[in-house]
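Only one protein chain is missing from this complex, and each of the others stays in its spot.
In order of appearance the chains are A and B, and numbering begins at 1 in each one.
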Amino acid sequence: MVMPTIRETLAAWSRQISERYESLSMRLRRLKDPAHVDLAGRIGLFIPATTAILIIVLILTFLWYESMPILTSDVGGPAIFLEPTWDPNRDLFGIGVFIAGSLVCTGIALGVALPVGIGAAIFLSEFCPSHLRDVLRMIIEMMAAVPSIVYGLWAYTVMVPWIRDSVYPAVSSNPLLAWVPFLQGPTNGYSALAGGLILAIMLLPTVVSVSDDALRSVPRSLREASLALGASESETALKVVLRAALPGVGAAIVLSLGRAVGETMAVLMVTGNSLTIPYSLFDPCYVMTSIITNQLGYAFVFPLWRSALFAVALVLMLMSICFTAIAKVLIWRGTRIGAVV
Amino acid sequence: MNRTDDEREREGTQAGRLWTVLSEGGTRLVALGGRARRLTRREVKDIVFKLLVALMVLIVVTPFFLLLARLLSVGLQDLVGSGPGQGWELIATLPGAALRGGVLNAIVGTTVLVLVATAVGVPLSVMGAVYINEYSRPGRVRTAIEFGADVLAGIPSIVFGAFGFTFLVAYLGLGLGALTGGLTLAFMMIPTVMRTTQEALKQVPSSLREASLALGATKWATTWRVTVRAALPGIVTGILLAVGRVMGETAPLIFTTGNNLGLPTGLVGPESWVASLPFTIWSYIMDPRPYLQVRAHSAALVLLMMVLIVDILANYASRRLTRRIV
Partner (left out) sequence: MYEYRIEVKDLNTWFGEKHVLKNITCYFEDNSVTAIMGPSGCGKSTLLRSINRLNDLIPGFRLTGQIFFAGSNIYDPDRNVYELRKRIGMVFQRPNPFPMSIRENLTFGPRLHGIKDEDELERIVEDSLRKAALWDEVRDQLDSPAVHLSGGQQQRLCIARALSVDPPVLLMDEPVSALDPISAGKIEDLIVQLKKEYTIILVTHNVQQAFRVSDQAAFLYMGELVEFDKTKRIAVAPEDPRTEAFITGRIG
């Protein structure tokens, strides 16, 4: 038996090392392999992609956690969603009054914004000369960009005095209108009407531009088919184009509904923030977003009070999720029946 | 001989008489254009409907001009005046004693908040959009992420404010200030940037990707060097639109930024408290001092200008995008 020489041993070692190194470098090279980069990219990008969902889950968790104390307490409980009295000093946390206020303001806003907005969109997409259309679309897009605090400022300094000094006197002195129950005064201008109107003004740009897009994506051939049957241009616009675009327009309406309920600053400044349910357009009211804005700062150190405010936020959050889901379903069903979205 | 259904119907009914009057009025109008025939009921309806929807457009755009007129008529005395906080001093000085100075603190505060929000929100949303559009197949995951972004876009701003307050300020212990406010705004930016980036990526023709892959480029390199680059103007538009939107947000900041009559000097703690234009406008308008009421209008003008400039830039970027790709 012959002992290996030192040289042979060294050679064997170096061969082993180099083999090892080669397999390592091959492995490294394989890491650089396109498939691996793609896998890394896929995983690395998946995490940011989930941010949106993560934030929603976090918001829901924290709102739930924060509103638990009032929903499980003796003085609160789930009944607070229907109770109309809000007086934290007496442990009365009825947030029904805010839900009612939000409903009234949103109702007024949609009642104004829908007919006007869809009519304006029909004009823009069907009858408007193209130069004028470009100008109008630009103005409407600018209107959508105006911050809500600026609308609020205008509503606070112009619209509220206008309602107090012009609208209400005109209504109350008109014998045809003065007896109508939901037009009773008196008013100092801060009213559900003011909140609803400024909301309508803020919603209109979105309603108009989304509806206009939906109407314009209806193929020309449908319009021509209708005209060739002897329909007038306005009959075509209403019965064919608007109808074909209805799912898209419907989605726009639901989304604007969500925005109306969630709008904060402008409404806060003009509704008068009175803790009563409005029975007349000229009555003041208090909406959900306003109560959070006005009281969260003070309520911070009172667990139940704070918790009740977070319960309001939870309602807002759940409503907005519902509106988005409804809009999605509308679009999905629309594509299924062959309408244009 | 050619009595139409229209005419027969019109002569019979009560409402028909109204239509006769209307159509005769319409006929006289149109007669100026050389016609002699009495318009049918449907032709009159057509004209009335068109006038009605034109009127609605007028109703939609009127408030914008009323608003501009109000801001200019009240705010202009601040812009052209030469007292303390007027003219250039409006945007170049701090409020100072009795808030008589300018709104520099608010302008700087809004800028800082927007920068923080952009630095956090944009990378997350662009990467997310790249994942959805380039790496994921249509299916449940993609639907869920898109739905998440849409839900996030619909959440009321005050809910973001309350969430920022309970999660960032209280739970994570970040305290009030520029960082917390900026993060809250970043949450609000994500859906806008994500969806517009996705739209922009969708518009990049797949032949461009295939050309790059055919040259042996990896998916990663193709995505970032070819696809994202081609979509860049659209992405920039999305970012600018989102910036314009969060710039004017008030409600998320009330419980997250604190307020500051000077300039912020740190990123955490009380030194990082910042003012913002929307918040400043709100607190000035609620202040009974007359000169602050005026200052609220001029500050609103400043904010409006900033937002509109960003909006115009956004439009400019996207027009170029569509022109280049179509």
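What we mean here is this: a contact is a pair of C-beta atoms (placed from the backbone, for glycine too) under 8 Å apart; a residue touches a chain by one contact, two chains touch by 3 or more.
This structure is a prediction, so every number in the text was calculated from the model and none was measured.
Here the missing chain is touched by one residue of A:Ala52, A:Ile95, A:Leu124 or A:Val240, and it is A:Val240. The chain not shown here is touched by just one of A:Ile6, A:Leu176 or A:Ala228, and that residue is A:Ala228. Summarising the interface, chain A meets the missing chain with residues 130, 219, 221-222, 224-233, 235, 239-240, 243-244, 337-340. Listed for chain B, the residues touching the missing chain in the whole complex are 2, 4-6, 9, 33-37, 40, 42-43.
Assume only the chains that are shown with their structure count from here on.
Across the interface of their complex, chain A is touched by residues 42-43, 45-46, 49-50, 52-54, 56-57, 59-61, 63-64, 66-67, 70-71, 74, 123-125, 127-132, 135-136, 144-145, 147-163, 165-167, 171, 187, 190-191, 194, 218-220, 223, 244-245, 247-251, 254-255, 278, 281-282, 285, 293, 296-297, 300, 303-304, 307-308, 310-311, 315 of chain B. By the touch criterion stated above, chain A contacts chain B in their complex at residues 34, 37-38, 40-42, 44-46, 48-53, 55-56, 58-59, 62-63, 66, 115-117, 119-120, 122-124, 127-128, 136, 138-143, 145-154, 156-158, 201, 204-205, 208, 232-235, 237-238, 255, 258-259, 261-265, 269, 289, 292-293, 296-297, 309-310, 313, 316-317, 320-321, 323-325, 327-328.
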